[in-house]
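Every protein chain of the complex appears in place save one, which is left out.
== subunit A ==
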Amino acid sequence: MNHPEGRWSGLDNLLTRPGRFVGPGFEPGPELRDFLHDDCRILVVGAGGLGCELLKDLALSGFGSIDVIDMDTIDITNLNRQFLFRTADVGRSKAEVAAARTMQRVAGLTVTPHHAMIQDKGLDFYAQFHVIVLGLDSLEARRHMNAVACSFLSYNPDGTPDLATVKPLVDGGTEGLRGHARVLLPGVTPCFDCTLWLFPPQTKFPLCTIAETPRSPAHCIEYAKIILWPREHQDTAFDPDIEAHMHWMFARAQERAKEFGIQGVTLQLTQGVVKNIIPAIASTNAIVAASCALETLKLVTLASTGLDNYLMYSGVDGVYTLTTQYERDPACPVCSAGVPMTAPPTCTLRDLLGLLTLHPALGRLLREPSLSVGSVPLYARGVFEEETRPNLDRQLRELVTGPLVELTVNDKGLVAPLKVQLRLQVAEE
């Protein structure tokens, strides 16, 4: 490896000298830099606006081995911020181009691209990495990665998290001139599911407004998308990336607007509404990604105090930053030691399954749950269904020994099984 003497001198000051504001157990020394370069494995999820910046920032923070996963290809509208891509790259794999460009610039670096969906990779893939850094733009993808990270977590008998099983996530997000960076240590800091309220629901228009009383350009566009498209194209799903589809949508939205005398349907607005486009620029992405990369460096080396646990940035009115220490949800279905539930010993297994699917936190994650205690199935879908079906009408006191039982809940929709701490207790009047 060719490292001209003094190349990392700035970073060495941080890694080889003792400090006054450092993480617990920081051990300065040249071994830290070698560890970063030779042994530490980082995964960047997403090679878009944040992902491009993250690759650059991590590479220049001394990390020598980075993987990047993204299923997207490069679009012309990425070029205002995704600086690793050129006009001639349009249509190529983001992960592959981003990896190649970063390695071209930073000597001695290995970036391994994965042109794939995050759901295509199993837990064994994700287990390889010391830290997973997220450059995503959807809550759904974040929750998937959150479930992955939390699946590695186990708890000690005293209820504290087993720190050796904590898989850190660092997450960034931007919209316009605003953004956030956050550090998620499953079991220690809140996971995404502990703080779902941070993600406001999307605005949806009532169907009757769209169908009968449109008042705004967006209503006209939604009409074309939700009502007209399915009516006229039963066999073809709408694809916003197909130009003919988008022009059809725009023309129909314009007709609708004209019929009602509504002004302001433009192609730009039509694209914005049907693709749910989030405005994004280079500067905000760069601020957030660099913050995430620096926190990754701190997590791995402890060379400076780590972010605890959420940083928000807004450049709308001057510059405003706020660091918030969000708190865990002790009954979080994804990262806690188990969701606490109570049922009478006479409750049948069938009724317990009903309670699970109606549970306010668990219910949204489950459709057809299977249940087991340790490795013993109580009720399993699939090949063991017939064998375990008789249990459905048996009472819990016949199936398990209480008063406190740790149940494992599985479901096809889950990335990893969930835990329930079931207390068998006679219902209070």
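One rule holds for everything that comes next: a residue touches a chain if its C-beta (ideal position, glycine included) is under 8 Å from a C-beta of that chain, and two chains touch if they have at least 3 such contacts; residues count from 1.
The criterion applied here is as follows: contacts and distances are computed from a predicted model.
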Omitted chain, identified by the protein name its UniProt record gives, among "Ankyrin", "NEDD8-activating enzyme E1 regulatory subunit", "Protein S100" or "Transcription factor": "NEDD8-activating enzyme E1 regulatory subunit"
From A:R105, A:R394 or A:R423, residue that would touch the chain that is not displayed: A:R105
Touching residue (missing chain; options A:M71, A:L198, A:I227 or A:L267): A:L267
Among A:S283, A:T346 or A:Q425, residue touching the chain not depicted: A:S283
Residues belonging to subunit A that touch the chain removed from view: 2, 4-11, 13-14, 16-21, 28-29, 53, 56-57, 59-61, 76-77, 79-81, 83, 86-87, 104-107, 176-177, 206, 209, 213-216, 244, 247-248, 250-251, 254-255, 258, 260-262, 266-268, 271-272, 277, 279-284, 286-287, 289-291, 293-294, 297, 304-305, 307, 311, 314-321, 323
